[in-house]
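Structure below; questions to follow.
Missing here is one protein chain; the remaining ones are kept as they sit in the complex.
Order of writing sets the chain letters: A, B and C. Residues in each chain are counted from 1.
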Amino acid sequence: MRATRLVDIGEIRTEEVPVPTPARGEVLIRVEACGICGTDRHLLHGTFPSKPPLTLGHEFAGIVVAVGDGVTLAEGTRVTCDPNTWCGACENCLRGRVNLCLNNVATGLGRDGGFAEFCAFPAHKAHVLPADLDPLHGAFCEPLACTIHGIDMGAPRPGERVMILGGGVIGMLALQLCVQAGAEVMMVTRAAAKQALGRTLGAAETAATEAGARAIWPLGADLVVECAGVTETVEMAPRLARDGGRVVILGVLGRGETVRIEPFDLLFREVQLLSSFINPFTQARAAAMIAAGRIRVDPLISRTLPLAEAAASIAAPARAGEIRAIVLPCA
Amino acid sequence: MRATRLVDIGEIRTEEVPVPTPARGEVLIRVEACGICGTDRHLLHGTFPSKPPLTLGHEFAGIVVAVGDGVTLAEGTRVTCDPNTWCGACENCLRGRVNLCLNNVATGLGRDGGFAEFCAFPAHKAHVLPADLDPLHGAFCEPLACTIHGIDMGAPRPGERVMILGGGVIGMLALQLCVQAGAEVMMVTRAAAKQALGRTLGAAETAATEAGARAIWPLGADLVVECAGVTETVEMAPRLARDGGRVVILGVLGRGETVRIEPFDLLFREVQLLSSFINPFTQARAAAMIAAGRIRVDPLISRTLPLAEAAASIAAPARAGEIRAIVLPCA
Amino acid sequence: MRATRLVDIGEIRTEEVPVPTPARGEVLIRVEACGICGTDRHLLHGTFPSKPPLTLGHEFAGIVVAVGDGVTLAEGTRVTCDPNTWCGACENCLRGRVNLCLNNVATGLGRDGGFAEFCAFPAHKAHVLPADLDPLHGAFCEPLACTIHGIDMGAPRPGERVMILGGGVIGMLALQLCVQAGAEVMMVTRAAAKQALGRTLGAAETAATEAGARAIWPLGADLVVECAGVTETVEMAPRLARDGGRVVILGVLGRGETVRIEPFDLLFREVQLLSSFINPFTQARAAAMIAAGRIRVDPLISRTLPLAEAAASIAAPARAGEIRAIVLPCA
Partner (left out) sequence: MRATRLVDIGEIRTEEVPVPTPARGEVLIRVEACGICGTDRHLLHGTFPSKPPLTLGHEFAGIVVAVGDGVTLAEGTRVTCDPNTWCGACENCLRGRVNLCLNNVATGLGRDGGFAEFCAFPAHKAHVLPADLDPLHGAFCEPLACTIHGIDMGAPRPGERVMILGGGVIGMLALQLCVQAGAEVMMVTRAAAKQALGRTLGAAETAATEAGARAIWPLGADLVVECAGVTETVEMAPRLARDGGRVVILGVLGRGETVRIEPFDLLFREVQLLSSFINPFTQARAAAMIAAGRIRVDPLISRTLPLAEAAASIAAPARAGEIRAIVLPCA
């Protein structure tokens, strides 16, 4: 089969490899769709830790085509894959903080992932999707699960105001979750097209800058969700929170990068700064929401591409205005 | 009567003023003890907002000697005073965030306070203390109430590890609350005498620096409570938190001062950065704990002084090693 | 002016009384609309404590027509009234549990209320509504504020399942709040008309009985909100909760009435039984939601009536199928 592999840091290639055999407790999945995420670019450039050589791709869904021993999932089932596997035995797992598992071997980061025709995958991390679902939709369960964790943490309530900073896939999912949670939401992103998409997905307001956001809501927001992952937005997030408000950081800055915050402002206005990491106990909810069509993902698909183009697309920077490019490995 | 007054920014003076008359809903208190807090120095130097001329002193207790209309508190009762008075009608009060009240007129900051022989004070903010309590103890209810709010937020659990950064009065109170909460506590402060006092008050470990703290607990603490109010400790606090840990900032940096934090470290270890401002709904608990002798405050009293020396003591920097100096206005 | 007064337990009468004068801190409100609530019937029959003689009516809104000393609200402002006034000084208020205030004198229960042409009312408990709002809508802020408190407690999350038991005004408001919170909601009520209204307001499912509800969702609901206030629904609520689910009781049974619960079922499935009492810190949010038109209240208005008919309507049982009858005292 063909697989797009990180051969070494800085080197990515689509090559022929054997179809894997599912081990005990695993299923073999024919991959229908696998999203290209910013993390894939970090893995390529070595700014996110990985263990090459390995097949990339951690946002994927497909059809079970074979099963290992001890697996009850039927062949033919459509599933979406939670790439993170916690050990259940490390000191973090034992405290219930499974997203901080010290032994997590994430599929697509620490073991072969979804940019391939087939993927051997732990059955208990595969969530069933309806047979009649658009195959592309399953590729959004992983980013949605991460976003649900962040929004659970921020806990927007009906009638509250929420600002989303950043109009990428995480921002657009966060926006929809907050609108669904009954909040009045502002999308803060620079590109006009993303602002327009934000309105389509339920944003009551849009802005391009901190000053623009403040002009609309001078008192700030009950909850600010940082989904851009750049210094500027992380620094503006607490300032845009209302007195007594919460900030949830989902965006990732590089290891070692620092930002400046003003403790006086946090303290006298009692603004809380929370960070949300991946998807503890939220993947099943994400899969259920995608299965039920409760989240609009079609507008987030900027383009699809065959596996043959995956390596080049990962190697290039994200295209301007692109939300998500989805690889169809078997197309 | 004599009162120590902030005549103008930078100018403090003890002078003769009329004894106030308690208005409707107020009591007249003969002040037994009033602590000198770092905030008093900030008020003098104008680094904390106030409206001079006014009598300073917001950590005080005394005896009710007269009552205004509509007050049921008996004369002769010993009370401790919650200086903050929320309006109940501003947008923050209406959401239950009374410590962020937009109309708070704090006694000793916005109206005449406790560095005086007598003080007119709202009866419903006066908490009854036992007749046989050491009069000095009542001066600790206000800082204790602030500390309780921060420790409630941090929510230490039996068996958890807590680091307290800073061995002043707030740190020593936080230490005792965390020890009482069943945690294993480390006091991180530079002065050897404060470390020794920390041990006396229940600290299992002590350290002087971040490196020292980390050498003892390499994985960090479930909860880090910042009580020093300097850049260095605010910056080290999240680094000293364990994976999945919480940081509570109680210490105050100046308005406009910034610190550097590393978002990657917060996010990948899901460390939460919380800030705690004054004492919403905690003063009654503080008064009850002081009344019951559950908190050791005697070791926190570095010296007592008569009102005549209050102005000079506020004008001078805190003495080295001093925890709390208490003014006895009627001594 | 005319006022509908509880003259004594069991005796209600509309009679001529003097227009009240607003005291210091009060406003005089010309009442535009005042809802008849089940509690009014309890007050009449003495099954809920009150201090007659007094004018009933605690769900009302109107126009400020005069103001007492110290009030900044302008004449002509439309306001809705939070009938509960906490003292801020009792042991429950001091802990922030203001809905349990020991000294609450509720308007319409402990002092003259809204079934009258005019009502003198504490200015700081009056929430501003838009000048162009339908005057009837303001009568729903009080029940909405109570319901918000219950739903905050139950904390439904996007994608969760919620069952609402009871299709009265509280049930219909709870339904809308849970739909807005992103939940999939079932309305459980016996009357077909109320089920149909529930669908209109966003219910995904409806049922008439416990068995019917269970047939649709065999695993139960993440959250069950009891809004009927009868033994049967209180007893079925925990059984209908999913493993690990929450139950919030909003409905009121009579003092002394008991229900049977099975602790084994609660414990082995870890179902939590929560109760929600009136509206601590939620009235401003309720008023804002009504002002913004975020809650549909028109379908909840079964009929309007003049003050002359208020006494008879309170004395009669609620009409079959009626959600809310609204008295227009100045019509």
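Observations on the structure shown:
What we mean here is this: a contact is a pair of C-beta atoms (placed from the backbone, for glycine too) under 8 Å apart; a residue touches a chain by one contact, two chains touch by 3 or more.
Remember, predicted model here, so these are calculated numbers, not experimental data.
For the omitted chain, the shown partners it touches in the full complex are A, B, C. From the options B:54, B:71, B:139 or B:289, the residue with contact to the unseen chain in the full assembly is B:289.
Within the full complex, the residue among C:70, C:244 or C:293 touching the omitted chain is C:244.
If you put the hidden chain back, the residue from C:131, C:211 or C:267 that touches it is C:267. Within the complete assembly, residues 91-92, 95, 97, 99-100, 219, 234, 243-244, 249, 251-277 of chain C touch the chain that is not shown.
Residues 148, 151-152, 155, 157-159, 177, 180-182, 184, 285, 288-289, 292, 294 of chain B touch the missing chain (whole complex, contact as defined above). Residue-level contact of chain A with the missing chain is found at 86-89, 91, 94-96, 98, 123-125, 280-281, 283-285.
What we mean here is this: only the chains that are shown with their structure count from here on.
One copy, chain B, sits rotated relative to the other, chain C; on C-alpha atoms the angle is 180 degrees to the nearest 5.
The pairing of chain A with chain B is characterised as same-residue: of all residue numbers used at this interface, over half are used by both copies.
Centre-to-centre separation of chain B and chain C, using mean CA positions: 40 Å.
Our note on geometry: chain A versus chain B, Cα centroid distance of 43 Å, whole angstroms. Shown for chain A are the residues in touch with two or more other chains, of which there are none.
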